[in-house]
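Excluded from the complex is one protein chain; the other protein chains are retained at their positions.
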Amino acid sequence: MAKSKFEYVRNFELDDTCLRNCYIVVRLDGRNLHKFSDQHNFTKPNDDRALGLMSRSACSVMEELDDITIAYGQSDEFSFVFKRSTNWFKRRASKLMTHVTSQFSSSFVFYWKEYFGEQPLLYPPSFDGRVVLYPSNRNVRDYLSWRQADCHINNLYNTAFWTLVQKGGLTTTQAEERLNGTLATDKNEILFSEFNINYNNESSVYKKGTTLIWEKVNETTTKQIKRPNEEETEVTVTRTRKKVTSHSCDVIGDQFWDEHPDILESEQC
Amino acid sequence: MAKSKFEYVRNFELDDTCLRNCYIVVRLDGRNLHKFSDQHNFTKPNDDRALGLMSRSACSVMEELDDITIAYGQSDEFSFVFKRSTNWFKRRASKLMTHVTSQFSSSFVFYWKEYFGEQPLLYPPSFDGRVVLYPSNRNVRDYLSWRQADCHINNLYNTAFWTLVQKGGLTTTQAEERLNGTLATDKNEILFSEFNINYNNESSVYKKGTTLIWEKVNETTTKQIKRPNEEETEVTVTRTRKKVTSHSCDVIGDQFWDEHPDILESEQC
Amino acid sequence: MAKSKFEYVRNFELDDTCLRNCYIVVRLDGRNLHKFSDQHNFTKPNDDRALGLMSRSACSVMEELDDITIAYGQSDEFSFVFKRSTNWFKRRASKLMTHVTSQFSSSFVFYWKEYFGEQPLLYPPSFDGRVVLYPSNRNVRDYLSWRQADCHINNLYNTAFWTLVQKGGLTTTQAEERLNGTLATDKNEILFSEFNINYNNESSVYKKGTTLIWEKVNETTTKQIKRPNEEETEVTVTRTRKKVTSHSCDVIGDQFWDEHPDILESEQC
Partner (left out) sequence: MAKSKFEYVRNFELDDTCLRNCYIVVRLDGRNLHKFSDQHNFTKPNDDRALGLMSRSACSVMEELDDITIAYGQSDEFSFVFKRSTNWFKRRASKLMTHVTSQFSSSFVFYWKEYFGEQPLLYPPSFDGRVVLYPSNRNVRDYLSWRQADCHINNLYNTAFWTLVQKGGLTTTQAEERLNGTLATDKNEILFSEFNINYNNESSVYKKGTTLIWEKVNETTTKQIKRPNEEETEVTVTRTRKKVTSHSCDVIGDQFWDEHPDILESEQC
């Protein structure tokens, strides 16, 4: 069987290497997640189990794949930022986006039970991914700010919407009409004056989304040691290791970035 | 919160539309599948459970995503061919490859139990994907021939290798040395003369891989119907619907293509 | 001086290889050619000198660069079709389009005098180029048909427009208004009934544009030969060589393609 006769087809594969010295962002979005959340009875406007599972899956991506320094998620989307100088998979866009998407998708099913317990997953869900390049620190920070601003806008809307429905007795159509054309201050006012809800007191994971970074964590273990001819003694060992940690904080202002100077590389000037 | 201030970052996303009038092939490959198969005690050289699960996942991809007319899998890889004229996701390469990869990966975990029963999946596996375009029917047939020729070559080698180890008592290093430089005929001869194995009698799914296509299937259902003032009667209803069917046949020669003229579109000349 | 220190910048160059087994079309368009034609007093609606110079420049491109089998020009544009299997410059899009554009531009200035005589070229003109891929013979024929249909539509309009201005005494604004909303038949009628011009009798180079192809041409040379002790005799030598030939014919119908079966490669089926 002549292998070589067909092998010319390899040459149809085109190169899709990402431009160097740029941050590579892979963003995932759930496919038909609206229908999926209805079929799995997600709590509205936010389902803690689903948000937890999304973060768990994103954490799995960071642990398995190299060179992701920060990930940010909200609702049914998650973004992963590879470091500027990464050479993972030779910066091939297709490899980067499919590996992230694959690891996230298989993790979502794998860890389902940890978050939804006995409630069964009805069918395998699907996510789509894309790659976007950002040449400067400012650009990549603005990207994350864009997603967090989007999170805020959507969550305020959804909180007002579902409060009007769940506590105010409106139909979804009525709630939609009620909120049509309202500003952020209007929605805050509706929540406060009609339902005694202070939006500022809402959970920050809803308002700010989830930010995953690598941090050094001290892990302390204590052991009882018994040497011959000695009394038993207690030995405490502290080891430092890097671990993915989760935060629900503001990433738009400077404070977060000042506190974590290692996430973005210093600019070459 | 000024949404618009950050929204300029959307313009960094680049277009990756696939050239029209070309077949779009998405190929998936398992990541570190060698290690994965060891950790999950896959039977060598072929594990029927794993092959079944791969096909089940590929089937899920075909059922969920539009416009895939044929898929071909062997070992830890699967290729999906979108029809030439597909406009699914506006032919955007990133959407096509990530949706296929995601659906396959989540299905692999979702259907694990159906194939591996109580043996647990130890961690979420990962697959990578790529997109390749083929302008002509000849090219796409040669692509599938290339993968099937590869299947044959690898399976003959693996069958000889593991027979030498499992039945011949050789170490893996000895088996490797024994096969070094041998031709196909040599491997057939080793199997036949030393182990009384006729390679031609091996399962065709091992030798030819798995081909999935859409076929019209007649489904017959029988119901007992009882109308007032009538005796109960049995009614048989036959419906025709399209279904993904699995084949382990030769796709290099013309016969398969003559029998299934609808898989490839007729050439515009 | 450390060369290597800076050489990393080479890695920022991205690959732009054209998909194989596709026709590569490079189309050039004049930049600000309207202003250019005014400043150089081009005859309206068609300037034979300019059309001749365009064709001469295109001919220079075909003679200098490999693997162009057909070129088609009209107005201030010219398209060049590379053969499907070309490997010229490894099919790199940037090389292909810049070489065509460069050769055309330098030829346009170089041969100016042959067409415009003592009328000086006032400044160096500029053309832009692009690459488009076509996977099938049908596609590339439809591309050429598209440009020739465009030629016809524009030329009929321009002929009617400039006749109304030059012979009918209308201002350009009046001519524009007069033609606004008219169909092809209306324009033909205006030309015929008001100016006694039968559009069908217009020069085919205006109506059909210019098609350049390679053809075998017999070249006959005659020499007087005088051998010792013989009478002087006339010897005729006929040599066949490939030459770029120019045609102003229909390329939309089948006849042209039937007569020149070598321009497009036979389809792989």
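In order of appearance the chains are A, B and C, and numbering begins at 1 in each one.
Everything below uses one rule, namely that a residue touches a chain if its C-beta (ideal position, glycine included) is under 8 Å from a C-beta of that chain, and two chains touch if they have at least 3 such contacts.
As the structure is a computational prediction, the values presented were derived from the model and not from experiment.
Checked against the full complex, the one of A:137, A:154 or A:182 touching the unshown chain is A:137. Only one of A:9, A:22 or A:165 touches the chain withheld from this view, namely A:22.
By the touch rule set out above, chain C reaches the unshown chain at residues 1-3, 5-10, 12-14, 16, 28, 31, 60, 64, 89, 93-95, 97-99, 101-111, 121, 123-134, 139, 142-143, 145-146, 149-150, 152-153, 184, 252.
Mapped onto chain B, contacts with the missing chain fall at residues 11-12, 14-15, 17, 19-21. Touch with the hidden chain on the side of chain A covers residues 19-22, 133-139, 267-269.
What we mean here is this: only the chains that are shown with their structure count from here on.
Taken over every residue number at the interface, the positions common to chain A and chain C amount to over half, indicating a same-residue contact. The most centrally placed chain, judged by C-alpha centroids, is B. Relative to the C-alpha centre of chain C, the farthest chain centre belongs to A. Taking CA atoms, the transformation carrying chain A onto chain B includes a rotation by 180°, reported to the nearest 5.
Remark: chain B and chain C have CA centroids separated by 48 Å (rounded to whole angstrom). Averaging C-alpha coordinates per chain places the centre of chain A 31 Å away from that of chain B. Contacts with at least two other chains are made by residues 133-134, 139 of chain B.
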